[in-house]
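The complex is shown incomplete by one protein chain, all other protein chains being positioned as in the whole.
So that you can tell them apart, the chains are marked A and B in the order they are listed, and the count of residues begins at 1 in each.
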Amino acid sequence: MSGEKILFKASALAERHGLELRGDGDHVVTGVATLANAGPGDLAFLANPRYRNQLADSRAGIVVMRDADAEGYEGTALVARDPYATFAKLSALFESKPTHAAGIDPSASIDPSAQVDPAASIGPFVSIGANTRIGADVRIGAGSVIGEDCLLGDGCELVARVTLVRRVRLGARVLIHPGAVLGADGFGIALDRPADGEPHWIKVPQLGGVVVGDDCEIGANTTIDRGALDDTVLEHDVRLDNQIQIGHNVRIGAHTAIAGCAAVAGSARIGRYCLIGGAAGVVGHIEICDRVTVTAMSLVTGSIREPGEYSSGTPLMENREWRRNAARFRHLDALARRVAAHEKKGKE
Amino acid sequence: MSGEKILFKASALAERHGLELRGDGDHVVTGVATLANAGPGDLAFLANPRYRNQLADSRAGIVVMRDADAEGYEGTALVARDPYATFAKLSALFESKPTHAAGIDPSASIDPSAQVDPAASIGPFVSIGANTRIGADVRIGAGSVIGEDCLLGDGCELVARVTLVRRVRLGARVLIHPGAVLGADGFGIALDRPADGEPHWIKVPQLGGVVVGDDCEIGANTTIDRGALDDTVLEHDVRLDNQIQIGHNVRIGAHTAIAGCAAVAGSARIGRYCLIGGAAGVVGHIEICDRVTVTAMSLVTGSIREPGEYSSGTPLMENREWRRNAARFRHLDALARRVAAHEKKGKE
Partner (left out) sequence: MSGEKILFKASALAERHGLELRGDGDHVVTGVATLANAGPGDLAFLANPRYRNQLADSRAGIVVMRDADAEGYEGTALVARDPYATFAKLSALFESKPTHAAGIDPSASIDPSAQVDPAASIGPFVSIGANTRIGADVRIGAGSVIGEDCLLGDGCELVARVTLVRRVRLGARVLIHPGAVLGADGFGIALDRPADGEPHWIKVPQLGGVVVGDDCEIGANTTIDRGALDDTVLEHDVRLDNQIQIGHNVRIGAHTAIAGCAAVAGSARIGRYCLIGGAAGVVGHIEICDRVTVTAMSLVTGSIREPGEYSSGTPLMENREWRRNAARFRHLDALARRVAAHEKKGKE
């Protein structure tokens, strides 16, 4: 946010990331933009083939692209095997993050037994509970509430208004967006049927914690409950989008990414390198092996033991047409029986 | 909340809104209620035909209704072409909103570079970041966090505990309910496959903002991510219910309304005057034209180019029956092939 301009020469970007340069190595860019909106001072990228037709008309100063796309391109190009990942690294050079001075805002409320590293930055209206330890270079944004017995590894960032209820241990460099709640009670209730009086719920105490590995990211308003007895666990490099619900005692393997509004019920185990689509659901007490993709809004009702892509649901249709087909679904079993009967008759 | 009573004569209400009065123009009402619960001092309305049978027994002092429903009604009626919209306007007369004095609560934490209009009301434990501007008659409720480089147009209301993370620009009269988070990082990750070491995610910097048009309403715990490079945009008069997720670089047309728990993935574009049902999903990078209705819990997996109503899913059934039909869905393709084979045989 300062007046200082960030600028890079094409040759410097190529050298820094080991990319092949084509065109003008002295071309200077001061920002990043989409192919459609970039000007001569911007770095852009082409990764998704559906945007290839925007390349010819783009005014971008430098474009990161694959070798195949660079054929015949007359502007300045940086050739990369994976343009999207390369662009991610390059665009980070242009990011101007607000700086946060180390230290504790005078309004913050810190329990005397909490330990806060002097190199941590604690924002206004933050409260930190008993026996909690905050590592170096941690940033806790305004309005966050950190309860008792938590541990935040070095370099964690809680953007603002994050809640860690109790017994939440974060590895290094965990990034948590506003409104996320980690360590709330899992949904454990048991129906008590007293000899006298009506059956009613009693709460099963939730005594476990939440353990989050290094380099995880947790989206806005996402919730991760603490375990009933053992912990709820995210291994390292797990990436959760917004509004996701992770039930108690779930375990999510390293490098798994989950899109917004998905829900994972208690004690489910998800493997490594899985991709769970938006608003998908996973029922409790099942296992999903490594490298499974679940498409948006699908429901996983049993364990998955083979890597691959899985789906449920029906296609979208014009409503009147859908009604006719959906009505037939009500009698699909009967229809199948009728077909079988007819086949049998045909054979006789 | 003062002791003062709000009261209106039937004739005054008719005149103020250009409605036809039938019955006693001097009848006075002091509040609003449902047909079922209204007393002689209440204004009620009849819009939904399913409640027509409540009219005869209602004790309401004045009822807003259509001409057709007023036939034979012996009480005092205000006849309107659209009773629901008319009632919305009339009942606003009886709303007693808590008043908020202009000024900044002494507990608030305001960056010295932020500009707050003197006619704005800033509640307790609010923090406002650098270079943010707050317009006239804005109300920011307790515990809200407004980050850097935000702009709040005149008359905006952030009820309480709202977060605008960074680079969020609100038009005039935008109403945001508690727990909403605008401007958090979009979910941009790229899998890096280093020559040495295991593949892992790297974060794609999210450099865009969020732009919200005039007269939008955003529900409790709804999240709207900021764009990756360009902005995420809501045009004017967009109405979002609670717990909705809007991904980065989505664009939503004017006058579109979205019901609770819906999710719109990144870079999707939704037209004007659309109605998106509760818990519906829209996948990324697609377009929905104007005046499209999507029914509850449907998933839009491709662009929609014709106005109309769209659905997916299957009907609810008793579980045992559903299991039988759902099991047949597993083999629906095979069933269709068998039918085709049989038909062919029949023709031979």
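Basically, a residue touches a chain if its C-beta (ideal position, glycine included) is under 8 Å from a C-beta of that chain, and two chains touch if they have at least 3 such contacts.
All values derive from a computational prediction rather than experimental measurement.
From the set A:L19, A:V32 or A:L332, the residue in touch with the chain omitted from the display is A:L332, counting the whole complex. Not every partner is drawn; the one left out touches subunit A at residues 107, 109, 125, 127, 129-131, 143, 145, 147-149, 161, 163, 165-166, 179, 181, 184-185, 187-193, 198-205, 207, 221, 223, 225, 229-230, 243, 245, 247, 261, 263, 265, 279, 281, 283, 285, 293-295, 298-302, 308-315, 317, 321, 324-325, 327-329, 331-332, 335, 338-339, 342, 345-346.
Within the complete assembly, residues 1, 32-34, 37, 50, 82, 84-85, 87-89, 91-92, 94-95, 98, 105, 107, 123-125, 141-143, 159-161, 175, 177-179, 215, 217, 219-221, 237, 239, 241-243, 255, 257, 259-261, 273, 278-279, 296-297, 313-320, 322-323, 326-327, 329-333, 335-336, 339, 342-343, 346 of subunit B touch the chain that is not shown.
Here is the rule we use: only the chains that are shown with their structure count from here on.
In whole angstrom, the spacing between the mean C-alpha positions of subunit A and subunit B is 25.
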